[in-house]
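And then subunit A:
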Amino acid sequence: MDVMGIAIKVALLTAYAVIGTCVGLLFMGIGRKIIARVHNRVGPPFYQNFIDVAKLLSKKTNISHGWIFDLALLFSISGILLTLLFLPIGGVQLLSMEGDAFLVLYLLAIPALGFALGAGASGNPNAGVGVMRALVMMLSYELPFIITLIALMIYYDTTSLATIVRMQSINGVKSWAITMPPFMLAAFAADMALQGMLMEQPFDIPVAPHEIASGPMVEFGGKYLGSLMLYKAIALVAETTLFVDLFLGGGVVAHGNFAFVINFIVWLALIFLLFILSILIAASFPRFRIEQAFGFYWKYEAIIAAISLIWVYILVIK
Partner candidate 1 sequence: MKSIELIGKGKEMHGRAYIEVMPDELENAIKKLKENGFNHFVMLSCIDWLEEEKFELVYHLWSYEVKEHVMLSVRMNRNNASMPSMSHLFPQIETYEREIHEMYGIEFDGNNRLTPFLLENWHHAPPMRKDFDSEKFVGKLYESIPFIEEDENEGI
Partner candidate 2 sequence: MGLYIGDKMMKYEEWSKLAIKVSKASLWMLHFCTGCGAIEMPPVMTSRYDMERFGIAPMATPRQADVLLITGYLTVKTLRRVIQVYEQMQSPKYVIAFGSCTINGGMYWDSYNTIKHLEKYIPVDVYITGCMPRPEGIINAFIKLMELIDEGKARGWEKYQKYYDKYKENQRRVFNFEIEGENEEY
């Protein structure tokens, strides 16, 4: 690759990192507004989350519990940006040819582990319990998610997200995975797993304020909390994008010279719909206890996912 090519690539990646952050924060703000409407309220302005992050990052005092605590900040933002850039976004491949879905799955663990380290380093039992719950929650939702992922992988005979997106975008909407009956089941299971990934009700017990005073974040403030909010914003985009890439063809509907604009808009609309669906579910359910959530995922969701996997397997070996 020549110098110019590298420069363009770097610029593109930077642009998408910025877009991902802004879109995440914007969505969170709009989400707050929509939830407020559900609550019969006016709600904050849609740009409220930008203000919140800016305020947190400009706090004068920032209290740390030592260098391991700081790892949380460093790993969370970098890890989630890394994950975002390994996903195809709206048909733009970014770095997704250099890795695959397994890599993305493991990259998502870097910020989580970073935050877990920071939370653990604060020494607060609330944080310890919160991280424990978050990890158990991760174990819970990963099983249905992994099974659906494997169903997709053996169907398309690839593990690369870019290839999955490409194969789903051959005929536009008609070739999206979700149009096939087995993948409808899989998409349902994966959407529930997404609810757990986004830590919304009924799966928000890791950060339940009434029980463990917001769990892992209990000692985070100032720039540390600000970085957590940025992480949440980018994670929101990354996780919904992962779902869109897997089931909704990455939002790719058009091919051609300026198709990327249309694809970008479709991608944005799709992840927005997913996010709205998630927060509306959150607004109408209480939270599960952690072992109930585990049972939910490993009993019901995993069975749904397994049915879709077996279905796909039969289709494939035929």
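Things worth noting here:
By our rule, a residue touches a chain if its C-beta (ideal position, glycine included) is under 8 Å from a C-beta of that chain, and two chains touch if they have at least 3 such contacts; residues count from 1.
Here is how the candidates were picked: all candidates are chains of the complex that A comes from, given by their letters.
Predicted model only: the values in this text are computed from it and were never measured.
For subunit A, the touching partner in this complex, chosen from 1 or 2, is 2. Those residues of subunit A that touch candidate 2 in the complex are listed here as 32, 36, 39-45, 48, 51-52, 54-55, 58-63, 209, 213-214, 217-222, 225.
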